[in-house]
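Have a look at the structure below, then the notes.
Of the protein chains in this complex, one is absent; all others appear in place.
Chain IDs A and B follow the sequence of writing; residue 1 opens each chain.
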Amino acid sequence: VITLLTDFGARDAFVGIMKGVILSRVGTVQLVDLCHGLAQGDRLGAAFQLRGALPFFPPETVHVVVVDPGVGTTRAILAVRLREQFLIVPDNGIVTPLLDGTEEVRAVDLARFALPSVSRTFHGRDVFAPAAAALAWGTSFADLGPVVEPGRDPALWPAPHAEPGALRGEVLHVDRFGNLISNLPGERVDPGSRVFLGDREIGPLRGSYSEVAPGSPLAILDSFELLEVAVRDGSAAEQLRAARGTPVTCRLPRDRDAGGRPVQNR
Amino acid sequence: VITLLTDFGARDAFVGIMKGVILSRVGTVQLVDLCHGLAQGDRLGAAFQLRGALPFFPPETVHVVVVDPGVGTTRAILAVRLREQFLIVPDNGIVTPLLDGTEEVRAVDLARFALPSVSRTFHGRDVFAPAAAALAWGTSFADLGPVVEPGRDPALWPAPHAEPGALRGEVLHVDRFGNLISNLPGERVDPGSRVFLGDREIGPLRGSYSEVAPGSPLAILDSFELLEVAVRDGSAAEQLRAARGTPVTCRLPRDRDAGGRPVQNR
Partner (left out) sequence: VITLLTDFGARDAFVGIMKGVILSRVGTVQLVDLCHGLAQGDRLGAAFQLRGALPFFPPETVHVVVVDPGVGTTRAILAVRLREQFLIVPDNGIVTPLLDGTEEVRAVDLARFALPSVSRTFHGRDVFAPAAAALAWGTSFADLGPVVEPGRDPALWPAPHAEPGALRGEVLHVDRFGNLISNLPGERVDPGSRVFLGDREIGPLRGSYSEVAPGSPLAILDSFELLEVAVRDGSAAEQLRAARGTPVTCRLPRDRDAGGRPVQNR
């Protein structure tokens, strides 16, 4: 299996051409489009989608990630072995949120794996695709290139901030339904919390969208174990005017003022 | 062959992740994207696309349909055997327009076929995909779960209404070209009819778009044997300001007033 994750959109044949390069080298392979609708250069979006996808693919899958504003510079192209799968990804920090210390990272040897003629603007075709094909075709991971230390961008995926009575985070991703996915992991959210989006109280954690009336906001653990703010049968992003970066806070029930009202953060 | 039909759009890796679940269970399978551009929760759109697609897929094809606003509730997930093909579809009425009495409908046994951990918000990944993989991998249809009576929604796909001299229907679907596809089946449309969109006369049935001048409206039988109102080289939806639900009427030639003008419906 080879998957493709890019910011190439649907207007051009870029993704199809990468598949042509792969199929010119590997006779038979399962090609899967992970997502091509990332915003231009959206490294956090790429990391977010990868984090969600990795647990559901079989061992030996090769994930090709082309979100690469630095194309044509000397930035390396990395091959990463991670939880029995492989990534081919630019060395621009995308991989930071996925690293857990068990990974092995190599810089793809361009002299051996790139196409004979490498363009200045489309390394997805000229380097990423042939490197992925090499892995799928049986090249051993160690032969892809020398071990390197990947560039890291710890700010890419902000960490939640815990304080007495509250866990503070922010919206990482707005999905197709307008659901707001935060950086607050389910295992750190107290089940008795009340959830706030900015200063607006959303309410307690719900078990399904249908627990509130159509058009009403709710908080729920999303399918990737992150806290999500949604609107049933509607778009939370539009209705609550939120976007990536909007603060999301979980407050504990004991964190109340004398009148029983939640303490607002002003 | 497994096909996927969803309202997941192109912003997220949801569809790719479903494919990862399938490929983790079935080594080799032909995966086909039927359509992922349905509006959020558009059950009629899902039924419309399925009706068009079924006749063109080989026997044993499994069609996975995730248009599922009730995700996380107790609504069943159905496995349907229909004309030598299979559907995995939520029990929310989508299947109503496809049933002809020859089908066999079962409720997927979650205990046997769902992923070990089922989320509240993404049953496409956690139930639909593994159930489809089970079918493709050779599980017999009868083993998927008990026979059930599917929920029906007869209003989902409105029936045409016949009256003396006229057959009345409405727009079901606006396609990518702005063509307006109605619920009037070709076999019920008199070839001598004149077609009206709302109160506006479109004209007689045409044999191809090229029978009218560019920019002109026309009526034609579409490729799925439904009456279509189009604009040559243009968008009927925009130019004629029509949408799903706009009335479409076929009037017989004998239905004319003394002056030979069509009788208007006022």
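By definition in this document, a residue touches a chain if its C-beta (ideal position, glycine included) is under 8 Å from a C-beta of that chain, and two chains touch if they have at least 3 such contacts.
All figures in this text were calculated on a predicted structure; none of them were measured in a lab.
The chain omitted from view is touched by exactly one of B:Thr102, B:Ser140 or B:Ser208, namely B:Ser208. Note that of B:Asp33, B:Glu104, B:Asp143 or B:Asp199, the residue touching the chain absent from this view is B:Asp33. From the options B:Ser24, B:Gln49 or B:Ser193, the residue with contact to the chain not on display is B:Gln49. For chain A, the residues touching the absent chain in the complete assembly are 7-17, 19-21, 23-24, 28, 31, 40-41, 69-73, 119-122, 125-126. Summarising the interface, chain B meets the missing chain with residues 1, 3, 5, 10, 30, 32-37, 49, 52-53, 56-58, 61, 175-177, 207-210, 220-223, 228, 233.
Keep in mind that, in the parts below, only the chains that are shown with their structure count from here on.
Put simply, chain A has to spin 120° for its C-alpha atoms to lie on chain B, with the angle rounded to a multiple of 5.
Our note on geometry: chain A versus chain B, Cα centroid distance of 32 Å, whole angstroms.
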